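Left out: one protein chain. Kept in place: all the others.
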């Protein structure tokens, strides 16, 4: 117990303090603004090169799309919890702010707002602010669901995720409002890293509420989640890291989702075939056959993938 | 203060009285019948020339479609307000009446009901009766939402609109029930005049409830809305006026939705180009270039429109 503990304790308290302060920040208007900006941007980018023409021809559909995306988390969690879907529209301030942002993104003179937000430094700052808002929404979603269903951890996690990453699911409806329909390119089929991160954060908050496995104080957990979101957002924006979880996932999928047993089954099958030919196969033969089959299987699944999704290049 | 004030006052009171009486009319069964008739007709017309064959092959799907359209306003507002979606099915009288109307429209001997309703004079009368019912539904929707959310004008307006023009949105589900799917031809993408009129009526009722900007008595406002709906319905049916609001809209779109700034941006751009060519452009050159660009832009947006919608001929 030399000079370190005191330092560390100080640091610990400082961190808790920082987490507490971060948690008490009001989201409206600055953090919400960043969120609305990015959501309107995503609508515009999703419209592609005809976005400007579309916004001139169908202003109402464009506005509705932007509102759906801006309040996606609230819409989805209201829908799941059986609350009035319209409730996010109750607060005039929020709708007004989101509408102003929508107007600026689509109709600002000389497209100045759009061009500004597209600049990397500004985009990075806005994205980080938005990640803080995301953590805030997940934390609130989990604690809200925990009040309604104190025993159901799964519900708490799902509500937290829907608050934080609802836009991926609501996007299906939003695209429908804009008159496009892409049933095989949605979030549930290929969850993005953001959604996975929301799942992790949601699980963390839920466990922490039960104080069973996570014994750190809530403020510290909150700070860690914000840091986690901000760090990976920065990595994605600046270093192009799209999915840091994919190696872990691939291993899990290979072990649990049939990978090991598929390989075993193939080995057994090739052994059987060889036995049927009335002689013991050499190990080389088994391996080469297995390789062949793997190739075939890959071709088949590639063909299937070509048929069912065009997202992967 | 000669002979006019007394006359006018009498007239005013008479109008208020008429509005009050109009408001107290029971919708069931005559006004609802007109509504159900027009909705079943719209389902049948939407089915096209194969409508009769479809109704013979898929009677259940046909009935469900007709019910969805007949109670579209209630379904949509229930969905938005988080109330049981099934609640419109609670009243047996209504469902029975709507089912009888559905049966008569699709299966009447020698198609006599369908042919009768298609006759212009009968259609006009039914349409006017239906507009009275529409005003009634909007007024009730707004006052119902105002009881639930007294502070949220936007919610009140949206519920009023969904009560009056819900069939446009529910049509997406209704088409799905019938096995067809047209994601780029719905009401939210190209609101019809009826929807816009419902928005206006809804705003009027909401403002009148708050007694801030509309100081006329409620009965008079109600009468005006009914007159407004009936007048434009007549104009649409007899004179072929499809959208009397479109000139106003076009002006608003041109001024607010980027039109002015787009023109400015094009002018600035052409000036810049000329400056880059190291000489002052004549005014004629700017104009001709602008005209050229306008032409190009139109072609592009026409191409985009061809791609995304086939409704406009």
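Miscellaneous remarks
Order of writing sets the chain letters: A and B. Residues in each chain are counted from 1.
Operating definition for what follows: a residue touches a chain if its C-beta (ideal position, glycine included) is under 8 Å from a C-beta of that chain, and two chains touch if they have at least 3 such contacts.
No experiment lies behind these values; they were computed from the predicted model shown.
Touching the chain that is not shown, out of B:27, B:89 or B:286: B:89 (per the contact rule at the top). Remark: the residues of chain A touching the chain excluded from display are 79-82, 149, 151-155, 158-159, 172, 181, 183-186, 188-191, 253, 256-259, 261-262, 264-265, 268, 297, 300-301, 304-305, 307-309. In the full complex, chain B touches the hidden chain at residues 50, 52-61, 64, 78, 82-87, 89-92, 95, 106-111, 176-181.
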